[in-house]
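Up next is chain A:
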Amino acid sequence: MNAILTIENYAKTFCLHERNKLIPSASHVNLSVYPGKLTALIGPTGAGKSSVLKGVYRTYLPSAGRMLFRTAAGEVVDLAQADEHRMLELRKSEIGFVTQFLHCLPRKSALDVVAEPLFARGVPTEEARGRAADLLAQLAVPSHLWNVPPATFSGGEKQRVNLARGLIAQPRLLLLDEPTASLDPATTERVVAHLETLKGSGIAMLAIFHHPDLVRRLADSVIELSPPVAIVEPEKEIA
Partner candidate 1 sequence: MSNKILSVRGLSRIHGEQCPLCIASTGPEHDTNICPHCGSVVAAHDVNFDLYRGEILGIIGESGSGKSSTVKTLYFDEAPTAGSATFYDGGAQHDMFALNAAQQRSMRNKRFGMVYQNPHLGLNFQISAGGNIAERLLMSDLKHYGEIRTRAGDLLVRTEVARARMDQNPKTFSGGMQQRVQIAKALATQPPLLFLDEVTTGLDLSVQAAILDLILEIQHELGTAMIVVTHDLGVIRLLAGRTLVMKHGRVIESGLTDQILEDPQHAYTQRLVASAL
Partner candidate 2 sequence: MSYVAIKGGKAAIDGAASASEYLRSKGSLDEPLTLAMIEEQLRLLTSRVVSEGGLYHPRLAALALKQFQGDTLEAAFALRAYRSTKPRLLESPVQDTANMRCIRRISSAFKEVPGGQYLGATYDYALRLLQLDLANEDPAAFKAVAKSFLRDTPETELPDNFPKVIDSLRAEGLLPPVAPSRAAAFDITRDPLVFPVPRSAALATMARAETGGLLAMAYSNMRGYGDVHPTVAELRVGYLPVMLPHPVTGELMEAGEVLVTECEVVAMYEGTNGDELPTFTLGYGACFGHNEVKAISMAILDRALQKGMQDGPTNPSEDPEFVLLHVDGVDSMGFASHYKMPHYVTFQSDMDRLRTTQQKMQQKESEATT
Partner candidate 3 sequence: MNANYELPLEDAGYSFGFLDEYAKKEVRRCILKAISIPGYQTPYASREMPMGRGFGTGGLQLTLSLIGEDDTLKVIDQGSDDSVNAVNLRQFVQLTCPGVEVTEKTQEATLIQSRHRIPEKQLTEQQILVLQVPYPDALVVVEPSEARRKVMHGEADYSRLLVKLYEDVVRFDEITISHRYPTRINGHYVIDPSPIPRWDVPRLHQSPALVLLGAGREKKIYAVPPYTLAEPLVFDDIAFRVEDFRDANGKRIACRCCGSTVSFLDELIDDAGNVTHQCSDSAYCEEEQETISARKQA
């Protein structure tokens, strides 16, 4: 089977100009992600797990390596080099990212926050809201909250809205950064079930979980990262 994402020798180093410091966050990362499979990243804090996800999403500009993504059209794109407009296009239609934090406009209802990725793809408003409602119900967000802006929600409620928003568009590649971090066991169970369904439908996933249990249950392959070696002598020309 063809990998949807192949990472070759990814490395990320931050250059803090102010303090004249180079801070490595990941290095020598190699992995592949396949349709319908979940690749889990494990390793101690500081090993660069999030760095890999952000590199794939291009929230970080990779310092080295290639990230070959196979598009729906069968084209292979190096996400490390892709044009910004191309990246925006892929984010809209093929690559989803569920982070731990919810960024959204303060007065938008939970339903519209979740439905937004569908709006962006041109799904009619009512249909998009319907699908958002289904998903929120599945994730046990009480229906009286659906028309309220999530700003006032509890941490767990926010996280579920965030998840729903990340999952709704069913991208071909889903990046998950501790998606169940602040959820109670019952809700975690619902999320896991849903992720299994998505996997079953062929979605490829690259994920970080804070619980080894979840890795065992969901991962088809596991990549262990170790912290990169600290750079003692800052090299100015590295950006």
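Note that contacts are C-beta pairs under 8 Å (C-beta built on N, C-alpha and C of every residue); 3 or more make two chains touch, one makes a residue touch a chain; residues count from 1.
Picked so that all candidates are chains of the complex that A comes from, given by their letters.
Predicted model only: the values in this text are computed from it and were never measured.
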| item | value |
| --- | --- |
| Result, touching chain for chain A in the complex among 1, 2 or 3 | 1 |
| List of chain A residues in touch with candidate 1 within their complex | 14-18, 54, 57-61, 84-85, 87-88, 103, 105-108, 119-120, 239 |
